[in-house]
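Note that this complex is displayed minus one protein chain, with the remaining chains in position.
The block that comes next holds chain A.
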Amino acid sequence: MPELTRRRAMTTAAALAATASAATLLAPAAPAAEHHHGAPDSFDEVYKGRRIQGRPSDGGGRHHEHGGGYAVFVDGVELHVMRNADGTWISVVSHYDPVPTPRAAARAAVDELQGAELLPFPAN
């Protein structure tokens, strides 16, 4: 699965702390739909000149808009993302077009933004 990068070694501890089912998370061949109860791994890369990051979150604080579980950032600004029942992902800038992973949602957002800055979503 695409989230399994070298960087994962650095984030395993955080991922384990954030997931209820480490065994499911660690099954490398499992498609996203098979580990609903575990968060995807973290990622951190520069894509088309912009830093995209993703990590499991505690579901509290600012994440109440969507139940939380995972946070994605573009150049440090949080991108609102959501996981569908089948394990696919969408973000607020491509809300009707599911992609397989949060990293794919972050990349789709960078494509869609065409260099524009993301605005922080309201934390009401």
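The definition used in the following text is that a contact is a pair of C-beta atoms (placed from the backbone, for glycine too) under 8 Å apart; a residue touches a chain by one contact, two chains touch by 3 or more; residues count from 1.
We adopt the following convention: contacts and distances are computed from a predicted model.
Candidate names were "Na(+)/H(+) antiporter subunit B", "Electron transfer flavoprotein subunit beta", "Tyrosinase" or "Energy-coupling factor transporter ATP-binding protein EcfA1", and the UniProt protein name of the unshown chain is "Tyrosinase". Touching the chain that is not shown, out of A:Tyr47, A:Phe73 or A:Phe121: A:Phe121 (per the contact rule at the top). If you put the missing chain back, the residues of chain A touching it would be 65-67, 80, 82-86, 92-98, 112-114, 116-119, 121.
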